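Note sheet for the following structure.
The other protein chains are all here in position, but one chain of the complex has been omitted.
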Amino acid sequence: MSEYLIKNGFVFDPTQKLKGDQADVAIKDGKIVDKVANPKVIDAKGMTVMAGALEVHAHVAGPKVNIGRIYRPEDKLFTFRPTEGSHHMEGGFSIPTTYKTGYAYARLGYTTVMEAAMPPLFARHVHEEIRDTPIIDEGAFPVFGNNWFVLEYIKNKELENTAAYIAWLLRVTKGFAVKVVNPGGTEAWGWGLNCLQIKDPVPYFDVTPEEIVKGLIEANEHLGLPHSMHIHGNNLGNPGNYTTTLDTLKLASGYKAKNKFGREQVMHHTHIQFHSYGGTKWADFESKARPVADYVNKHKNITIDVGFVTLDETTTMTADGPFEHHLTELNHLKWANADVELETAAGVVPYIYSPDVFVSGIQWAVGLEIALLSKDPMRCYITTDHPNAGPFTRYPRIMKWLMSQKARDEQIKAFKASDKVVAQSEIANIDRELTLYEIAQMTRAGPAKCLGLSGIYGGLKPGLDADVAVYDFNPEKEHKPMEIEDAFSEVKYLWKTGVPIIMDRKFVSEGKKRTLWVDAKVADNPQVMRDVKEKFVKYYTVTEKNYEVTGKHFIPNPYAIEVDATH
Amino acid sequence: MNTVTLTSKAKPELFLEADNITPDIFAGKTNEQIAALTLYEGSAKHPLGEYYDVSGSAGPTAAETRIVIKGDATRLKYVGMKMTGGEISIEGNADMYVGAWMKGGKIQVKGSVDAFAGTGMTGGEISIDGDAGNYLGAAYRGDWRGMRGGVIRVKGNAGSDLGYFMNGGTIVVGGNADVHVGTHAEGNGKIIIKGNAKSKVGGQMVGGEIYIFGDLEVPMPTFEYRKDVELEVDGTKAKFALFEGDTAERHPKRKGETVFGKIYMKY
Partner (left out) sequence: MTKTVTDVICPFCGTLCDDIEVVLSDDGKKIVEVMNACAIGNEKFHHSQAADRPKRPRMQQPDGSYKEVSYDEAVEFTAQMFAKSKKPLMYGWSSTNCEAQSVGHQIAELTGAVVDNTATVCHGTTLIAVQDVGIPSCTLGEIKNRADRIIYWGCNPAHAHPRHMSRYSIFPRGFFTGKGQASRKVIVVDPRPTDTSNMADYYYQVEQGRDYELLQAFRTALHGHPLPDTVAGIPKEKIYEGAEVMKSGRFGIIFFGMGVTQTLSKNHNIDAAIMLTKDLNEFSKYSIMPMRGHYNVTGSGEVLGWQFGFPYAVDLSRGIARYNPGDTTSNDLLRRGEVDAVFVIASDPGAHFPISSVKKIAKLPSVAVDPHFTPTTEICKLHVPVAFVGIECGGNAYRMDNVPIDTRKVVEPPEGMLTDEQFLEKVLHRVRELKGAA
């Protein structure tokens, strides 16, 4: 098979502690290797070389994403890049079409993306969209935190049953990890209610978010899954919610990660920017990034991704149904809602993060503060909770802000209520500028390790998959901030699993993407199988046999990560 | 003001898309360059010169450029799209999307227009001697921000969905209007109908004003009579009955006063 040698580039690779060293990268048969015999040579002199990046949390495939697309024709107006031969047309600003999603991530140098929330009943839809997203490997996280089976098993303190159900659901939906969104609160939303604090009981099921979170952490470690429980905590978006976040983070205390994938965290808290607010109402809304970042710094069994606000008009979409209803009551923009029987819900509302509104300015500051106050870039990742805080196509802009205090100052000056933003946040006082090495930790090695995929992705160590990105950016030169954003907006070269995808900025192939899922083998559990059978007969509106995702038309190229949890 | 005249010399088999016919795009171009601009017919591309003879000359800027279109323009969509200045005169009936997303300048149509004229307009003037099709001065699909500025005048009748999601600007209809006038209007737009209206006027309206000089067949049940007022509206002095609504909607307060949509019915 094909051999490539990428010579003379400045390599940033935390898996080999390369901090911009000039080094060669060799590719053979889809993997990074030490040596090649007869390669095609690419001269990367004066350029930055990194592994393909990993997106640990984005809403890119599935029913609520498509509701967003379908109900926002205006999001596509004048945005299209036309069809070019076999390269599909690309459209949509905040909710790109699946074709654009794949191409746009590839352009940024991203090669593996995790769909953040899959409602199990809609797994087929998620997989169809994943199939129609070119180039990038993808996995999807089924949601568990409001699932009737899980609520009952956890109430009854049945760890084995919880674990067996998780393993079963991951297999029938071809899912990757245990996702929890607004635990308990989204089931309460089935009645128009919510659970804002971790001790608020779920109506009828009489179990609390605290119990749900701990129960799922225990089940996750009992199974030894590659990724940890991945949580969007209660009380998202509200002033003063940082206390709920600290309560949630504390639930990880005392748990140790148990797995064969190198993962060290037991809890991944996602888009933590939305959960780090102080104040009591909008007028005194302020940043509480510091206490949250401090807690995460001190507790090494927790990882986070930020959810940076990009100051765009975007579309919010989340399984936190009650939050979305709350948001439409605030901004009065069109609201879509989709409650899912026995499982979860979703809501979609457009949102404008305007530089003229001081709350948006503070939200922007909170994200940056969290990243700049984080001591371990291997445990803090770059995301925008796409598209909630902004589209993923803004990652280069976020890099610019993280790497340049000057760029941050320019943005602060551009706020209409600049004084208020400065007074109610800390951003103006932070002068730290992240390095490219730290960015590589936050976008490559860190996310790979957190997902339990460091044996495959996230670095350029020989043996890993040959996912390689080359940017026309010389790290040894001085740069204006905008040059950082421009340079990282488009790779010059990209390989995925050793196949050239982008050569000299042109797409040359779409590769052969894979759908990652976790196949956890557990001991037979007749009780859970009986419960499953009963609920399908009595409460679901599809049959048990029609629930499972099977067939190449959904998953043409599956990549199962095996876990032996038979104990 | 320099004038470029386009004289129709051939009819397309199906239709033509003319988003390239605007003062902004013509400005600074020679007639050869104008004749080489593309008109689209589905996936087929044609040079403008194949369908129109080009005479006169363009100005150096949009504001100094006037375009006159002679001949059949009923299958010529998007004339004046996104223009920021200058003038266009269509000397007959026009097609869909006249002045869509217009920011400034003037368009005059010496006949009628089809649907979607003035979609997403933010400024400028459109003047129609004949009738207007549906969705005059409306928002693009899904956008809660509709017409925001500018003036549209129709001498004849208007179709349905006039001023949909209107936010600002003025629409004056000399004749009658079909159903759904000012649906979802917000902000401070103004719609004046000098003839009659059918029904569903001001549905879901939360701001702006609608004036009806003639009859309204079926009023919305969600507008309440307030009082009579003497007003001068577009040159006519008369007594109007003021109705406020739509009472089914949420109405915010501005400076302590609740903001409603207003419908004025002329006595």
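Here the chain labels run A and B in written order, and each chain numbers its own residues starting at 1.
The rule we apply is simple: contacts are C-beta pairs under 8 Å (C-beta built on N, C-alpha and C of every residue); 3 or more make two chains touch, one makes a residue touch a chain.
For clarity, every value in this text was computed on a predicted model and none was experimentally measured.
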Sort through B:Gly28, B:Gly92 or B:Gly142 and give me the one touching the missing partner chain.
B:Gly142
Give the residue, chosen from A:Ile70, A:Ala423, A:Val508 or A:Ala523, that touches the chain omitted from the document.
A:Ile70
Only one of A:His59, A:His88 or A:His269 touches the unshown chain, namely A:His88
Would you mind spotting which of A:Glu128, A:Glu438, A:Glu485 or A:Asp531 touches the chain that isn't drawn?
A:Glu128
Touching the missing chain, which residues of chain B?
13-15, 17, 40-44, 75, 77, 96-97, 115-116, 134-135, 140-142, 144, 165, 179-180, 183-184, 199-200, 203-204, 218, 220-222, 224, 246-248
On chain A, where is the contact patch with the chain that was removed from view?
61, 63, 65-67, 69-73, 75-76, 80-83, 85-86, 88-89, 91-92, 97-99, 121-122, 124-125, 128-129, 132, 148, 190-192, 204, 325, 328, 334-342, 345, 348-349, 538-543, 545-546, 550-551, 553-554
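Rule of thumb we're sticking to: only the chains that are shown with their structure count from here on.
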Cα centre of chain A to Cα centre of chain B, whole Å, reads 44
Flag every residue of chain A that touches chain B in the complex, lowest number first.
71-75, 77, 332-334
Flag every residue of chain B that touches chain A in the complex, lowest number first.
140-144, 250
